[in-house]
Structure formats: structure tokens, C-alpha cells
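Only one protein chain is missing; all other protein chains are in place.
Each chain gets a letter, A, B and C, in the order it is written, and its residues are counted from 1.
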Amino acid sequence: MADPMRIRAQASGDKAIVRVLMSHEMESGQRKDAAGKIVPAWFIQEITASHNGKVVMTSEWGPAVSKNPFLQFSVKGAKAGDKVSIKWVDNRGATRTDEATIS
Amino acid sequence: MRQALIPVALAMVLGASPVLAQKTASQGIDEYRAMLQDGNPADLFEAKGEDLWKQKRGPKNASLEACDLGQGPGVIKGVFVSLPKYFADTGKVQDLESRLLTCMQTLQGFDPQAIAKTSFGSGEMANVTAMATWVAAESKGMKFNLSQSHAQERVMYEVGKRLFFMRGGTHDFSCASCHGEEGKRIRLQDLPLLTKNPGDGIGFAAWPAYRVSNGQMWGMQQRLNDCYRQQRFPFPGFASDATVALSVYLGVNAQGAASIAPAIKR
Amino acid sequence: MNTKTRLTGLAVAALALVGCANLPSVAELNQITDQMVKASFRTQAHVNVERLTQTDDTNRLCSEADASGQPLDEKVAKAIEETNLKAIRWPSNGQFIGDWKRGETIAQSGRGLTWTDDPKMANGGNCYNCHQMDKAEISYGTIGPSLYNYGKIRGVSDPSSAASKPIVEYTWGKIWNAKAYNACSNMPRAGHMGILTEAQVRDIVGLLLDPKSPVNQ
Partner (left out) sequence: MFRRLTMQNRRQAIQHSAVVASLLSAAGWLPTAAQAAPNKAAFEAKTVQEAVKASGGANISESKDVTLTAPDIAENGAVVPLGVSTAMSGVKHLLILVEKNPSVLVAVFNVSDAVDANFATRSKMGQSSDVYAVAIMNDGRALFAKKEVKVTLGGCGG
């Protein structure tokens, strides 16, 4: 199974800034291995962010997003103690969901 | 590829005045580095390392929580800035990574030789790097203060100094060829002077670090390994005495430098 | 004194015996270092461990001087320079000046002779890692002096002229074996150590001295 994400969510005024690091190879599909064969693309394709269980944002990615991806966004009306969860799904259908409490 | 990219990319930066362009390029690179500081993927390895430390693993199905990294069993905070140091139970001076191997052997029953032979970034070797990242992060901001009270620690410093200045390989390079003078650079890459602080604070005190260029987490052992590769030296064994001695020399030279590990590097 | 037996074992064993005594002598520390190098480094791919364990007197003496913080004794330095000067191989066809365009490619390349390099591919000269050369290349290192306008500054307008001969020969010699002119130079001995071929050295000399080379614009 994929390694856990690191989610930092900090309340700031009337919103919370969310910073996420995800553990993923994000293989571009352009690279060749030692034997000269193309390494197939393998990347996170969909992101879903929820605030206290309600979906607030979705995002779609291609293989150009860097390895071990970083994502930052702000949730309106979120305050300390609220929960933020992030779910990703990659192009092989693997998925991971992690949750953090806003500080 | 690399060689082809540099002139093309930089020729575009160049414009009419090379002096001005160069200043702009290095300022631009500083800005770029600053943008990456927030959100260092080393965090991922740190989290993984903490998890691994506490997990029951290995043939003996034990955690590493009783491991003594130099300040007593289970003490993590502050150990990174005091390593390498002499350990009475092994009768050796050890760095963080070689000490982790010792604990994985004694507490968990892993074979340290087998781990030392594993390539960087795979299997238990990747786990050692992750744990080193977590242990280092727990001392972030603390100042390097290596012991030189044991005779072996002093001998290792002296040997490390000789290794630092040892010329060899096809190119006659020593560590000092690149890191022996202040204000030098390779291509556009600044080279820290590693014989004293603050240069050594940027060099030694920054590893483990996340390497942006290849998306890998590197411990000090891998940093030294790749330096030796580029020096055209033969292959230094993982956790070998020579690598530990060199770390003692660099670590003592970094006396007083605040640890910035785990850092993010090119 | 059982120094000899003490130091013949592995470096680790030697260290254990040092125990709580005072710091060993310089000679003993040098021997412990040699033992530790033998125990710690190994051959990988085409990179043989002898590259380090059987390094020559030039490297050994310069390393010792560097570690001690004392400059090399003047006589020793002269002897090193003479040995290296004698070892220089001059161009077999009498031609010192090659193609500066090929020279520029060699100067740009930093590849070759690491354990991850393919030994079948041509080695690079690593020149830009340490030197400024063509002014258009701003990604240059500063470990060595700038070589921009190298030939022009030295008044070389025709490399084949008799007047240019000393500087042409010096340039060849310096690239072939830098230690012939400065015992403990930081510069690799490109020809002497087999990093570059004779033809490659010729092209680098062309890059530095050909009046048409971008180095001299």
C-alpha cells in the first residue's frame, strides 16, 4: 500500500491553508529504463478534498506533476479543530485517503 | 542530455551582458530554492521513519524503541547533532546509519551485512534512510557538538582529515579539491568549504536531504558515496570505517552549526 | 614498542588497540588511514580499488602536505614536477593544435571514469566545471582561473609560428600533466592518467589557442 500523506492544515483568518505532500512515483511515461524500454506512466490522476466530510475541491492531474507531489489550497470558513481529508486515485486504480485536523 | 541542456538554457538567460545575466541567474535560483522550502517531501520520509521505528519488525519481531543512539535507550532528541560518536557496546565509533544497523541487528535480528549491500533506495536500505531522516528531524535547529573525549574519536578525526585531503582516482581529486576553499563553485553550483563552520554547517549539517533532481531521500552515507563516485574513487562500503571517519572530521568541523536536516537540495 | 604488529591487522583492530592512550604518531595515523582505506573501499564495475590503494608518489606527498597544513618542501615539489614533466607525451604527429569545435564539446563534458559511466563512451574534459572559457557559456566553475582569451592574452595570433612555440608546448604539457608545472595543482593530469586521448588533448589546445576559437574572441 502507498505510504501515508503529510497534510498540514492551518487556520488563518476566515479560512484554512492546506498543504499536502503525497508519496508517489509520478512516472512520466517518457523515461526509459536501463534496458532502453519505456517505463509506463504511473501517476495520481484525481484528487478529492473534503472539509468535515463534505467535498470542497476536486482536481485532475497528468503525469507532469512532480514525484512526491505537493498541493496547496485554501478552504473558506474552515476553523481550528475541523477535519480536512484528501483522497487520491492513480491511473492504476490505487487509492489512498488521509485526514488531518486543522490547527 | 545534461551537457546539451546547460548551454541552451543558459544562453537564453545570457542576453547582452553576461555579468548582469549571471547575477540574475543566481538570484533567480535563490528565489526558486526559497519557493521549495515550504513543502519539503523529506516530511514523507520522516513520517515513514517514525512509523518504522515504532513498528515490531524483523526476525525477532521487535521495535527499535529500546535502541541506544548515544544518549541512552529510546532517546531521539539531540542524538543526531552528537553523531558520530564512540559506542562502548560495539567498541567502535559509529555514525547514525551504522548505529541504526547495529540496533536492527541486536534488537530485531536483521543481518547488517545484507542491508549494507542493498542498493540505496530499496528494501531495508530505504528504511534505514527513512529512520535516519526522522531521527535527524528530531534535532532540527540544535547545534552540532561532537564528542572528542574518547581516544578513538580523536583517531577517527585524524583519519577523517587524511581522507578529506586524500588525492586519488584517475583525476587526482580529494574532497578538498572542491570543498577546500571558500567561495568556489562547480559550474553554477556553490561549493561549501567543509573544513570549518559556517561552510560545513551548510554541507554536513544538511544531510539527510531530499534531492529535487531525482526525487530521492539521501542520508549522509549516500551523500558521501556519490561524492566518491564523482571523485572517480572506488566504492566506499556502506557504514564502512572510512565513511564514519570522514563524518567525524566533518561533524567536528561543524561544531556550533545549527542542524537544518532534513534539508531540500538540488 | 609493538607498533608494527599493531598496525598490520585491520584498521578496526588497530583502533581497538589504541584504546585510551594518547593520539598515535603522524606515521601511525597515516598507516591506520591506509589500512582503513583498504578495508572500506572496493572495486565497482570498471573502477578498481587500486585507483586509491596504489596511488602514485605525487598524490601521496601532496595529500600528506595538505593534511598537515604545511606546504610541500621546495625540493620535493621540484622533484615531483620533474618526474611529471618527463612523463609528458608530446604529440606523435607533431601537431599541437586540433579542432576547437570538438575541443568545446570535450570541455563541456564532465562524464567518464565513474563507476556508473559506460567505459565505451568518450570521456569528457570537465573543463567548464572549474574554468571560464567561451564567454557565451555562463555555467562555469571557479575552482581554476578563467581561461577566457587564453591565447589572445598571451599574444598567440599564429599558433604555428616560432614565436608561439613555447606557449603552445606549455599548453599541451599543462593539459597532459598539470603536475609538471605545479606539483600539487588541483588540476587532473588529463593525458598522463588516460582521461583524454592524444587527439582530445589536441582539440582542447585548439580551443585555447586557435585565434578563431570562441575562447579568443
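Criterion: a contact is a pair of C-beta atoms (placed from the backbone, for glycine too) under 8 Å apart; a residue touches a chain by one contact, two chains touch by 3 or more.
What you see is a predicted model, and the numbers here were worked out from it, not measured in a lab.
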| item | value |
| --- | --- |
| Options C:T58, C:N84, C:T114 or C:S213, residue touching the unrepresented chain | C:T114 |
| Residues of subunit A (touch criterion as defined above) contacting the omitted chain | 15, 26, 28, 30, 45-46, 48-49, 51, 54-67, 69-77, 91-93 |
| Residues belonging to subunit B that touch the chain removed from view | 2-3, 5-6, 8-10, 12-13, 24-25, 28-29, 31-33, 35-36, 186-189, 212-215, 230, 266 |
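As a convention for this text, only the chains that are shown with their structure count from here on.
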| item | value |
| --- | --- |
| Rounded Å distance, subunit A centre to subunit B centre (Cα mean) | 28 |
| Mean-CA-position distance for subunit C and subunit A (Å) | 49 |
| Shared-contact residues (touching 2 or more other chains) in subunit C | none |
| Sites on subunit B touched by subunit A in the complex | 38-39, 41, 43-44, 47-48, 51, 210, 215 |
| Footprint of subunit B on subunit A - complex, ascending | 3-6, 19, 21-23, 66-68, 70, 72 |
| Sites on subunit B touched by subunit C in the complex | 3, 6-7, 10-11, 13-14, 18, 21-22, 25, 91-93, 150-152, 154-156, 158-159, 161-174, 176-178, 180-181, 183-189, 191, 229-230, 232-237, 240-243, 245 |
